[in-house]
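Complex shown without one protein chain; remaining protein chains in place.
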C-alpha cells in the first residue's frame, strides 16, 4: 500500500445475494490495495458476510430493498470497513459477546448459533458499534503487518 | 449481475500511482460484478488509466494531492463510471476527438499523441463530458451483452 | 455410511436444506455417519451451526465424523473451537478404515 488517501463507499439494497456480492467486492478490494494474502482475504470475506447477513436478518428482519453502506478506508498500517444500516439497533445497544469459551463437554448445551460473532472477533483487531442518527454503525478494523 | 442497485464511489488524491491503483480497483470490481471477461476488464482498466492520467496531467497539470472521485453504477444491461475532478476544464469544453482516421501514409505527420482518446472511444459505448459546479464530470458507459 | 456434500459452499442459502436432508436420512437409517466435506470450499456460521445440530441430533450412541476438510473449513472450525468437538479424518478412505476398525473391535 502506498498512499493514505484511498477511500471507497459501496451502496447496496438489502438482500442475501447483494450482501454476498458486497462481501466479495470489499474483500477483493482490500486484497488488492492492502496487499493481504489470499487466506486473510478469504477470512475477511467471511467476516463481512457474517456481519452483513446479520444486518439483513436482524437489523432489517429479512426485509429486502433497504439501504446498506460499506465505507472502506485504507491507512498506512491498517484498514477499516464501516457498515451502516437504518434498521433495528443491536440488543442492549452493543455487539453480542460471541466469545468462544463455551463448555466443550456440555454436549446438550453446545451453542447452535453465535458462531458468526466468534469468527468476526477472531479476525478483526477493532470492533466498535455505535447507534448514530437512527443508524447502526459497525466499524471493523484490521492491522496490517509491517 | 443480479440487482440494479449496487453503486460504489472511490475517492483518491491525485498521483500517477493512485490513479493506476484506482483504474485497477474499478476494473476488478466491474469484472466481478458485471461478469465481463478478462480481456474486456483489461481494456477497461486501460481506458480508465488513460482518462485518469489525463486528469492528473492536464486537469491538475501534474499537481499531486488533489481530489478525484470515481462513481461506479451497475445497471441490468450496462454500467457507468463517472470520473470527477476539480481541475482545469477540457479545451473548448468538450472531449478531444481522438478519431483514428489519421493518414497512415503521411509518415512525417503520424500522430505521436491522442492515442489515449482513440483507445477510450474504441472501448466505451458512451462518453459524455460536462463542466458542473467548477468540476469536470466525465461519464463513461459500457453496454453488457445480454 | 458416507454423506457427501456436493455443493462448494455451506452458507445461509443451503445450510438449512443440508441439515434437514441429513437428519431425514439419519432417522431412517440408524447408522454411524461420516460427512465428506472435500467439495466444500467455503463454510460460514450457518454451516457450522448445521454441523452442530447434526451432532446433537445423532446423539451420543452413534458416531458423526467429518472428513476431507479444505483449508477454509479447517480454519472456521478451529476459530470457533469446534475442532475439539468433531472427530475429523483426512479423507473418505480414512473414515472407512476407522469404521472397519471399530467394527472389528466390537
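A, B and C label the chains in the order they appear, each numbered from 1.
Please note the rule applied: contacts are C-beta pairs under 8 Å (C-beta built on N, C-alpha and C of every residue); 3 or more make two chains touch, one makes a residue touch a chain.
Note that the structure is a prediction, hence the values are computed from the model and not measured.
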item: Interface partners of the hidden chain - shown chains only, full complex considered; value: B
item: Per the touch definition above, residue among B:42, B:64, B:77 or B:143 touching the missing chain; value: B:42
item: Sole residue of B:55, B:83 or B:118 that reaches the chain not shown, by the stated touch rule; value: B:118
item: Missing-partner contacts on chain B, residue numbers; value: 16, 20, 39, 42-43, 46, 49-50, 53, 100, 102, 104, 107-108, 110-116, 118-119, 122-123
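Throughout what follows, only the chains that are shown with their structure count from here on.
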item: Chain B to chain C, fewest steps along touching chains; value: 2
item: Chain closest to the middle [Cα centroid of all protein chains]; value: A
item: Chain B and chain C: spacing of chain centres that average the CA atoms, whole Å; value: 50
item: Where chain A and chain C are represented by their mean Cα positions, the distance between them in whole Å; value: 27
item: Centre distance in Å when chain A and chain B are each reduced to the mean of their C-alpha atoms; value: 31
